[in-house]
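Below is one structure, written out as structure tokens; comments come after it.
Note that this complex is displayed minus one protein chain, with the remaining chains in position.
Naming follows writing order (A, B and C), and every chain is counted from residue 1.
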Amino acid sequence: MATEEPSQGRRFDPVAGGRSRHRDEAEIEFNRIVAFSDGVFAIAITLLVLGLTIPAGEADLSRELLNDRGDFLAYAVSFAVLGRYWLAHHRFFSALERFDGRLMGLNLFYLAWIALVPFTAGVLGDYGDRTEAVVLYAINMILVSGSFYLQLVYSDRAGLLRAEADDYERRQNAPITLVVVGMFAASIPVSFVSPLVAELMWVMTFLIGRQVARRIRTAA
Amino acid sequence: MATEEPSQGRRFDPVAGGRSRHRDEAEIEFNRIVAFSDGVFAIAITLLVLGLTIPAGEADLSRELLNDRGDFLAYAVSFAVLGRYWLAHHRFFSALERFDGRLMGLNLFYLAWIALVPFTAGVLGDYGDRTEAVVLYAINMILVSGSFYLQLVYSDRAGLLRAEADDYERRQNAPITLVVVGMFAASIPVSFVSPLVAELMWVMTFLIGRQVARRIRTAA
Amino acid sequence: MATEEPSQGRRFDPVAGGRSRHRDEAEIEFNRIVAFSDGVFAIAITLLVLGLTIPAGEADLSRELLNDRGDFLAYAVSFAVLGRYWLAHHRFFSALERFDGRLMGLNLFYLAWIALVPFTAGVLGDYGDRTEAVVLYAINMILVSGSFYLQLVYSDRAGLLRAEADDYERRQNAPITLVVVGMFAASIPVSFVSPLVAELMWVMTFLIGRQVARRIRTAA
Partner (left out) sequence: MATEEPSQGRRFDPVAGGRSRHRDEAEIEFNRIVAFSDGVFAIAITLLVLGLTIPAGEADLSRELLNDRGDFLAYAVSFAVLGRYWLAHHRFFSALERFDGRLMGLNLFYLAWIALVPFTAGVLGDYGDRTEAVVLYAINMILVSGSFYLQLVYSDRAGLLRAEADDYERRQNAPITLVVVGMFAASIPVSFVSPLVAELMWVMTFLIGRQVARRIRTAA
């Protein structure tokens, strides 16, 4: 009886340490995590627009708009980046069969870096030609991708993924994520020579990351 | 067996290239796309209010409020515009039977222009009598409507719409969207002569766009 | 056949003019309206905090915080006001059995005034002792309550409410809403004599509005 009692208490604790719950068993709780994550993504992606501002009462509006071209670029890049992370998060959560308190903690840790993007993107928009701004943005991206990788690895090891999805996540999603981490890390020393080249490396990652990951997988 | 395996991996990938999924088959994933889109709309429409600001400590508050009349107008117009786009998006998604990765990408592309409206509306509120501000807003609207049109056309061609809705979307929603694109495009040269006339063209589009589209359809 | 066809097109149009849909028949669409409204409420209520700001690097922080007491009061009042409107909206939508395009339009119109509250509350926080700020806030509240009243009356006349709820809404919710409109309207001339007295009228409305509405109902 005494040993029954605590487990009963835990029955209503979706974040009880060590015990995972099936997504159907705790549907409302699972949906809340998803909805909260989507909320943070939607707000962060929409706050990017606050990086774009034109003060009232300027004489030469065309020039002001042209001066903002760095901000426009940062908006476009960051919207694409956050959009792609959202798609990956979306795909990952649709592959989850169970969840536990540790995964919720990792997810919050991940969202903390997602929510930081409007700031680092804003700095990049204003200082796109400075090494510091490029390093700041690269660190943000490494932490986003890195904490996403932690979620993938943890849920794989803890047996939270569907049997088939597990295979997919390990063989495709995880390597792509590592490639992204590697490319952003490599761009940091490059940015000390040329911030522009470092930024071009990011665009390349975005365009050919999937191919690189596939080649690495095949070679392995 | 080897050919089975990749398709199994794809079973859990809602954005797998080329394969669409039925909205009932992947209900949570479909709902997430809808919820994310609604989140971006709700945030963008509520951020419009940030275009309205009165600094603290002004001597003549009435005059400050009157000076903000351009901002109030931009708030009203943009709320109406975003509200109407939301209704159209709402209607379009209720007509979808299936979705795939490409549609999700197009939807994100579309949302990037929706999320930009608080910025272009803010510039319009501060510089309503300048050609540049009118052109900026018109371009934003063309890209919103244009990327919505892309979604309509793509989902029609890819067979993602319900059979009857398909007919409705092609015959009503798509032509209206094209009329809107055309009117905003036509307002750009006009704005070089008179920004005010260009803005009146937008209001007209809003009021009689549906009738124009119906006439075009009947004539065709 | 020709008369059948347009009605088929309408089957997938949740905002088709004139035809209402049952909330169970179009559950996802109904939920989207609710979710969108909740989103606007949640964002507007959370944006209130942006009215509170302390510039960095001030010598006397205590005095800065004391100077912000008008802003704290405006935050508290506006959070309470928006919270109460949300509860009323919540109750109203739980009484709806059907919805149509006109109700969605009215709801958007209503949300436009809800989303404006962070602005008018911010002005009130900075200029609480000025007639203009009090008038501005009162007008905002009249438009919020007035457009809510329009929703109540319209859905009652169009037969969108559940049979029993209909009775409740007409007999309780609608009169309370009218009392609120009346009190805010009455506070406008008062604010030209004393902004403070006008503000006390609002607090009174909040505290005893329900009792006043009940007395009026009983007397009628």
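Note that in this section a contact is a pair of C-beta atoms (placed from the backbone, for glycine too) under 8 Å apart; a residue touches a chain by one contact, two chains touch by 3 or more.
Keep in mind that what you see is a predicted model, and the values were worked out from it rather than measured.
Q: List the neighbours, among the chains on screen, of the chain that has been left out.
A: Touch partners of the hidden chain, whole complex considered, are A, C.
Q: Given that one chain is not shown, which residue among A:A112, A:A163 or A:A186 touches it?
A: Among A:A112, A:A163 or A:A186, only A:A112 touches the chain that is not shown.
Q: For the chain not shown, which residue from C:L52, C:L73 or C:L150 touches it across the whole complex?
A: C:L52
Q: For the chain left out of this view, which of A:F72, A:Y127 or A:F206 touches it?
A: Only one listed residue reaches the unshown chain, and that is A:Y127.
Q: Using the touch definition from the top, which of A:G39, A:G83 or A:P175 touches the missing chain?
A: A:G39
Q: May I ask you to list the residues on chain A that touch the chain which is not drawn?
A: Interface with the chain not displayed, on the chain A side: 5, 8-15, 26, 28-29, 32-33, 35-36, 39-40, 43-44, 47, 50, 101, 104-105, 108, 111-112, 115-116, 118-119, 122-123, 126-127, 130, 132-133, 136.
Q: Against the chain that's been left off, what residues of chain C make contact? List them.
A: Touch with the absent chain occurs at residues 31, 34-35, 38-39, 41-43, 45-50, 52-54, 56-57, 61-62, 65, 75-76, 79-80, 83, 86-87, 90-91, 94-95, 162, 164-165, 167-168, 171-172.
By definition in this document, only the chains that are shown with their structure count from here on.
Q: When the CA atoms of chain A are placed over those of chain B, what is the turn angle between 0 and 180 degrees, to the nearest 5?
A: 90
Q: Since chain B and chain C are copies that touch, is their contact same (over half of the numbers shared) or different (under half)?
A: different
Q: Centre to centre, by mean C-alpha position, how many angstrom separate chain A and chain C?
A: Averaging C-alpha atoms per chain gives centres 36 Å apart.
Q: I'd like to verify one number: the distance from the centre of chain B to the centre of chain C, where each centre is the average of its C-alpha atoms, in whole angstrom.
A: 25
Q: Where in chain A do residues touch two or more other chains at once?
A: Answer for chain A, listing residues that touch two or more other chains: there are none.
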